[in-house]
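A single protein chain has been omitted; all remaining protein chains appear in their positions.
A and B are the chain letters, set down in written order, and residue numbers restart from 1 in every chain.
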Amino acid sequence: MVKPKVAIHSITGCAGCQLEIYFVEDILLQILDKIDLVAAPMIKEQNYDGKVDICFIEGSVTYDENIEQIKKWRENADIIVALGACACDGGVQQQKHFMDKEVVEHYVYGEERKHLKAVPPTPISDHIEVDFYIKGCPADKEEFLWFLKQLLVGKTPKQYEKSICHECKLRENHCLLEQGRECYGPITYGHCSIMCPDFNHACTCCRGPMKDANFEEHIKLLVEKGYDEQQIRQRMQKYAGLRVEKLMNNDKNKS
Amino acid sequence: MTELPEIATVDDIKQQTTSEYLIRINKGYKHDPGQFFQISLFNIGEAPISICSYDKNYIEMSIRSVGNVTDKLNALQKGDTIGIRGPYGRGYPMHDFKDNNLILIGGGSGVAPLRGVIQYIEKHRDDYKDVHLFFGFREPKEMLFKEDIESYKEKFDVHLTVDHPDDHWKGNVGVITKLLEESRVSNENTIVFLCGPPIMMKFGLQTLEKMGFNRDQVYLSFERQMKCGEKKCGHCMMNGVYVCKEGPVFRYDEVEGLSEKW
Partner (left out) sequence: MRARLLSKHEFHRFLEKLKSQGTLVAPVKEDIVRFKEITDVSAITTEGHPLFPLKKYFSPQKRKIFTYENNNIEEVLPEKQYIMFGARLCDINALLRLDKLFLGDISDRYYQRARANNLIIGLHCEIPPNEMCFCESMGLSDSGYDLLFCDAGENFHIKVGSERGNALVQDLPESDFQPEPIKTEKKLHNTEIAAFFENDAWKKEVEKCLSCGACTTLCPTCLCFDVYDDPDVEMNKGARITEWDSCQYEDFTKVAGGHVFRQAREQRFRHRIFHKIQYYKDQFGEFMCTGCGRCIEGCPTKIDFVEILNGMKQ
């Protein structure tokens, strides 16, 4: 059997998702035996630039060259998988959409900012067609593996549709909302190994909102628990604000 | 879930349309027309598939590529193996229809289970009176069982229509309900099989009502997500009714009151 050619590429981001997926140590060698990893600049010196079967992209689009780059990868790949919150939803940096651009850039780069060619950060799906999404900040290695295995047997993976809350309840955790914490588990996509609530950290919505997230009621719930509404809205913008906004507008149009 | 799949071999696979293949497997099962099997490919998964034949030595299935399992099934070759368990559900109670006229109305892939009914009728021809077939497809190139349908013309009263004709099409154009109404078939001692997309069944029921058919003369077949086929997984529930077990074939009066049927 011909091994599928796989590329793992990165645009603007912290590279944490790549780092995470290379941590599947116990079976990494077995996986490398099943694929032909032709490009993975983080761990390989020689990287091939041509046609591949599967291309994972992490990071968000933050300047024009990124767009050219991902378009080329799209042309060269049968399947594009957005890897992690930045690629899927814009990630932490897309908060810039909800702030004053000048203020942000001045804060980070001072006077040097005049040389910047940055554009407001966007998910890769704003520019190219994306086949699959592995959400999260960082992407979860178990989910990556699950995805990869499905692709390798020739299946179209199904996007996971259940909430963090569903999985957290399965873990029999003491509900953080119940303890008065600011948790976004009920409206956030699960399949992340429930790392945060397992360690007593409330869910911060890093995997982005579920397609039918009931934002208004969740906000009400958190306000009742004493949290500030504006702060809640900002928190929901942290990783996937653009999508949150889009879904909220849909809700408004519906009602 | 309990029943484990048996392994069966593909005896024949034929392309029917751009997205549909007819697969014959080498195992025979006792079953009623209208029942279904759970067909699986290891690593890929399982899907409920209706039977379109009636023979004790083999089963045939017309499979439309709509997902992982069906895509892969349609890429199989003669000699490949599949997993199969079943038959499941309640099919058409053919015994109850003895000495009746039969009207089979099929739309698109809804024609497939009706082919199983026809093969049953052919094996028990003396049990039934007049048989009328009304089959509709979106386009001529999407027509299933072309050769079979040709042969039915010699035995039964056959009506065919397409929504969008091509240059070669010389037959009827338009919805099947129109054809049905124009045919003026009698409602006396007659059983109707209605199988197709929900919208077609809905309009079909309206037409049949206009033509004087009672609710207990019409049999429908429903499609739902079915993971187990054993009334356990819960996906197929239509209000309180398990379609996988109590259906997929229902007499219309049995489900008329269910708000979740469409």
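Rule of thumb we're sticking to: a residue touches a chain if its C-beta (ideal position, glycine included) is under 8 Å from a C-beta of that chain, and two chains touch if they have at least 3 such contacts.
Because the structure is a prediction, the values reported are computed rather than measured.
Visitor: Of A:L177, A:C192 or A:A240, which residue touches the hidden chain?
Guide: A:L177
Visitor: Just one of A:A15, A:A40, A:V153 or A:M248 touches the chain that is missing; which is it?
Guide: In the full complex, the listed residue that touches the missing chain is A:V153.
Visitor: For subunit B, which residues touch the unseen chain?
Guide: Residues in contact with the chain left out: 1-5, 7, 40, 42-46, 66-67, 70, 81, 198, 223-225, 227-228, 230-235, 237-240, 245, 259-260.
Visitor: By the contact criterion defined above, which parts of subunit A meet the unshown chain? Give residue numbers in ascending order.
Guide: Spelled out for subunit A, the touching residues are 27, 30-31, 34, 149-150, 152-153, 161-163, 165-166, 169-170, 172, 174-175, 177, 185-187, 210-214, 217-218, 220-221.
In this section, only the chains that are shown with their structure count from here on.
Visitor: Mind checking the centre-to-centre distance between subunit A and subunit B? Centres are C-alpha means, answer in whole Å.
Guide: The separation of the two C-alpha centroids amounts to 43 Å.
Visitor: Per the contact definition, I'd like the list of subunit A residues that touch subunit B in the complex.
Guide: Residues in contact with subunit B: 153-156.
Visitor: So in the complex, which bits of subunit B are touching subunit A?
Guide: Interface residues on subunit B, with respect to subunit A: 43-45, 67-68, 72.
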